[in-house]
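Here the complex is missing a single protein chain, while all its other protein chains stay put.
Letters A and B name the chains as they come in the text, with residue numbers starting at 1 for each one.
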Amino acid sequence: MTPAATVGSLATGTVNLAAESRGFLSPTGVEVVFLLVGLVTFGAAVVTVTTRQLVHAALWLVVALGGLAVEYLLLTAEFIAWVQVLIYVGSVVVLLLFGLMLTRAPIGRSPDADSGNRWVALAVAVAAAATLVWVVVDAFRTTWIDLEGAPAGSTDVTGASLFQHWVLPFEALSVLLLAALVGAIVLSRKAKAGTAAGGATATGPSASGPSASGTTDAGRDTEGTR
Amino acid sequence: MTTTTLAVLVPLLPFLGAIAGLLLGRTAPGFVRPLAVLPTLVSLVLAALVAARQGGDGAVDAATELTPTGSVPIELALHIDGFAALTAVLVTVVAGCVQIYSTGYLRDDPRYPSYAALVSLFTSAMLLVVYSGDLMVLLVGWEIMGICSYFLVGHYWETPEARAASLKAFLVTKLGDVPFLIGLFALATDAGSFRITRILGAVASGGIEHPTPIALLLLAGVAGKSAQFPLHTWLPDAMAGPTPVSALIHAATMVAAGVYFIARLLPLFEASQAAMVVLAVMAAVTMAGSALAALAQDDIKRVLAYSTIGQLGYMTGALAVADRGAAVFHLLSHGAFKALLFLAGGVIIHAAGTNSLAAMSRMSHLRDRVPDAYWTMTVALLALAAIPPFSGFFSKEAVLGVAEHVVTGHTEHAPAAAGWIVLLAGLLTALLTAAYATRLWLLAFRGHGTEAPDHGRQPLTMTAVLWVLAVPSLALGGFAFRVLPDWFDGHDLTPTLTTSVLGTGVALVGGIVTYASWRHTTAYAARIPLGAVAAHPEGGAGQVEAEAIAGHEPAYGDIAYAPDPSDPGRLLLGPLHRHAAAGFHLDAVYTALFVRPVRAGASLVRFLDREVVETYVRGAGTLPRWVGAAVRRAQTGNLQTYVSVLLAGTVVLAVAAVLVATGA
């Protein structure tokens, strides 16, 4: 019994037989939209990982993430979609652009954007994609998502679920975010203090500790971190 | 206290003294001298008490088996007969004298505490050998003596001579000890016991199946310990140790142990005619050769060392003709006068600042500087030369008399051939002994030339001991030859007329010839100046001696030899002199026979190890190194490669898992 068949039997056991009648050759309107947006998303993702212009990669990432947000909407998960737009498109990509700027990434085409590992990477990626697509299609080719009725991912539903069942992990997550915030500051600040001392004495780049120049560089620290 | 308790205390007290001395040596230096001297003196008193109680009657036997140890039981046994009682008295007398003498001799030595403790331990081990009734316990004492002699001979370990001598003493005696041990095991297997009384009982009832190999194996150990040919070479070199140690080793302990051991087990040796003949030949070669060598030595202590070997030859000769009474008699008197000779020799070396007879023969008034040593040494040399009425005369005549007894066929204990060998060699040796004794005396005390340096009087502890030992050297023999047969086997020890006349005659001839040749050669002495003295003549006796030993070879070119034409020994020996000085090149023979092959074998082994074994090792290392190099190549440091390989592996595994699960 194949794993695909296992999952398939699970699906057929629970899904009503109406799903069986639906084929891939007669897509619904949602499916068509999903397919088109999916193509755009995938294309943007491929461009993101192949383009030679680093800033363009970040912008194509915006397209890909935005496409994903649309897909969430199509799956009736509206809250997730807005969170996706808010956090990914709004902040993460901005952060990445900041990172590119701070590391003095070249603007324009850079011929060495890909490492020598490219062909190995391509082979691994294609093999992984083939395997995954094969298994997934084999397993879920008959499964049907019923998008009728009340939306499964409205803000109401998601909020109720989040604050009824997931309160504790949610609060723990806030602690994690705080820790990440502090960690990021510490990481940047330490390196900053070391380099500043190195620049000041011009003898050993990381010889003196953060206490030497911590107070004078405090303003630049905050600026440089975020 | 019972005699047994007293006898147990005799070896125990010096042992406890040694332990206490070693423990307290650094923390409480004030106790070291009492701890060295007092236990030995108390042991002397106890040994005398034991001897008085034993009184030559039946042997005192006591044994206890602590624990079963296997097939042949090992018992803590005492066996005290007349031999043991008297030998123990001799050991304690000499050890006491040596300890007292050492307090003066090594007065300023920083290593005196350990030295005194080792001397005590040495004494204790010898007493254990003397009293023990069990061969395994005897072996313990035997081996402790070996290791103590190693430490004591190497006391001046700063000098290379002392280091080499201590190693040589240890190795050569160990060379004998290996067959000795095997012989003991064979003997115990045959007799079923390590107890001496049971072994002798088995011998008497003919229970020993292989007496000849056992006796020969034991003989090897005895030859090593008692410095008999061909294992005697360690003894002259052992002169690199301090003089009191030489006195202790030569007079009472180490070398006496071998003779004493044969005396204990003589019936076993008698059971094998071949062993007796071998013993006789060994004794003859030893005594004649060593007497010749003694005549050529320049170092006063080496002369005495070779004389010890010769006198030990007399003892083994007496044993070869199956009379242990004579052997132990000579052991006792020799112990007294040889200890005296060495201790007096130490005083002379200190006073003269040199150990070279050639240098001493160019000093006048040496005898006035050390009158005690002069007189006592004269007594001891007369005893050594066996001039009546000194004690050496009686004991040596006892040996010669027994040999003559065997020759004339009055006994069936020993083969007549052994008798002839011992008698002839003994007479020859008597001649030579008198010659070298005279030479020693003339060169040391009758020198002409610059006046001997004056360091003031010698310490009382050193001179008083000389007079104590002079008494038995002078009178022991005369009194003892009547009393001793009661203690021993009952054989008569009275000198017979024939051998007395013969022996004394050849001794006188030897002395007179030496004197004549000395008169002839002494004129040369003034022409060739010789004489290096120690760098610190005002230092302690031990320091002066160590410097004298270390300085002999650079000053004269050889440790045993000096290019001195005024030496009467050179005239007497003629072309033989050079060979005799080198101990008849036996060391060179050993070097050629054993040392070089061993060295060659060692270098061969080293070559094999370096070139052959190492090649395999390197070959075994090469393959892993290649594999390692290949694996190392994968360690590029590039994270992307690692992750690529990791994910590729994951994909492969996932595909494999899917395929297996689907049964494809």
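For this structure, a couple of remarks:
FYI, a contact is a pair of C-beta atoms (placed from the backbone, for glycine too) under 8 Å apart; a residue touches a chain by one contact, two chains touch by 3 or more.
In the analysis below, contacts and distances are computed from a predicted model.
Of the candidates "NADH-quinone oxidoreductase subunit K", "FAD binding domain-containing protein", "ABC transporter permease" or "Chemotaxis protein CheW", the chain left out of this view carries the UniProt protein name "NADH-quinone oxidoreductase subunit K". By the touch rule given at the top, the unshown chain touches A, B in the complete complex. Checked against the full complex, the one of B:171, B:460, B:501 or B:643 touching the unshown chain is B:643. Panel shows chain A; residues 14-15, 22, 24, 28, 30-31, 34-35, 38, 41-42, 45-46, 48-49, 54, 57-58, 61, 64-65, 68, 71-72, 74-77, 79-80, 83-84, 87-88, 91-92, 95-96, 98-100, 102-105, 112-118, 120-122, 124-126, 128-129, 132-133, 136-137, 140-141, 143-147, 149, 152-153, 157-158, 161-162, 165-166, 169-170, 173, 176-177, 180-181, 183-185, 187-188, 190-192, 194-196, 198-199, 202, 205-206, 220, 223-226 of it touch the chain omitted from the view.
Of the residues in chain B, those that touch the hidden partner chain are 632, 635-640, 643-644, 647.
Assume only the chains that are shown with their structure count from here on.
Across the interface of their complex, chain B is touched by residues 1-4, 115, 117, 120-121, 123-124, 127-128, 131, 135 of chain A. Residues 638, 640-641, 644, 647-648, 650-651, 654-655, 658, 661-663 of chain B touch chain A in their complex.
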